[in-house]
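Missing here is one protein chain; the remaining ones are kept as they sit in the complex.
What follows is chain A.
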């Protein structure tokens, strides 16, 4: 089993390297075919008063007049040696720029995911066990509601209510505890909807199973039934959803960071996209590819721990396959 884990992880790592390189080249191609670059955009602003001759000299000095393929091969060879280069916009090392903003985004994304999980669990629990008079039916509509409200609207409402009206946090200190907490709520609410939807569907399915009926007939309390018996088998597809929402956490962080004035990966990407800062964009896209691959790898490796019926592709059979009707390949995990 351990060897299978290692083989599987190694295969995925090779795939990851290919994906990252492709992402790097793809970003280069997409950004290069757009007109302009951060240097010439600044030089051509008439307010700056450069002559055409000066602009051409500066462009040549920066190597921006070289053929795209030459630029790509230089960039790629630097990347392969671990040199992410200098940001064209700020003239600072790309690694420094990312290192400065990454912690803030990691804190926000983790907090956002935690908020999403807690909300999803509360909603899922409520839809099963909340007395009808307390709005059990209404709770089932929450995911749709959460998904339909853009998170920048949620963010602005939270800032005005808790920042300006109640004064719980200062907008100019976006990294304070309360500011981070409310930013995490704004980021977490739409994500909680997706998790809650899957969790509710699976809880519905699991609570109709015989073992649940047996548990109930034994007089097990609601909370214990939920936490001990229903939650674990229902959470396998949730792992898949969480892995998929990593992209939304990163994308959502762009908007949330902008609204809350946080300086994270999202706002760095925003500044780099608007100025076509190619080296930063290539590095961030590659980083995102790494994160995606890693998170999906972790999700795959977590499945067998949650459900022993799930086996890794290529793992040695403990029992004859015919006898193990419930075994499932990770690539074909049942999600509902």
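Keep in mind that, in the parts below, a contact is a pair of C-beta atoms (placed from the backbone, for glycine too) under 8 Å apart; a residue touches a chain by one contact, two chains touch by 3 or more; residues count from 1.
In this section, contacts and distances are computed from a predicted model.
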Worksheet item: Name the chain not shown, per its UniProt record: "Cytochrome c-type biogenesis protein CcmE", "ATP synthase epsilon chain", "Transglutaminase" or "Peptide/nickel transport system substrate-binding protein"?
Response: "Peptide/nickel transport system substrate-binding protein"
Item to complete: Decide which residue listed in A:48, A:78 or A:209 touches the omitted chain of the complex.
Response: A:48
Item to complete: Taking the full complex into account, find the residue in A:97, A:154 or A:225 that is in contact with the omitted chain.
Response: A:97
Item to complete: Taking the full complex into account, find the residue in A:139, A:159, A:183 or A:203 that is in contact with the omitted chain.
Response: A:159
Practice prompt. For the chain that got dropped from the picture, name the residues of chain A it touches.
Written response: 34-36, 38-54, 57-58, 61-62, 86, 89-93, 97, 100-101, 156, 159-160, 163-164, 166-167, 170-172, 258-259, 261, 263, 267-268, 271, 274-276
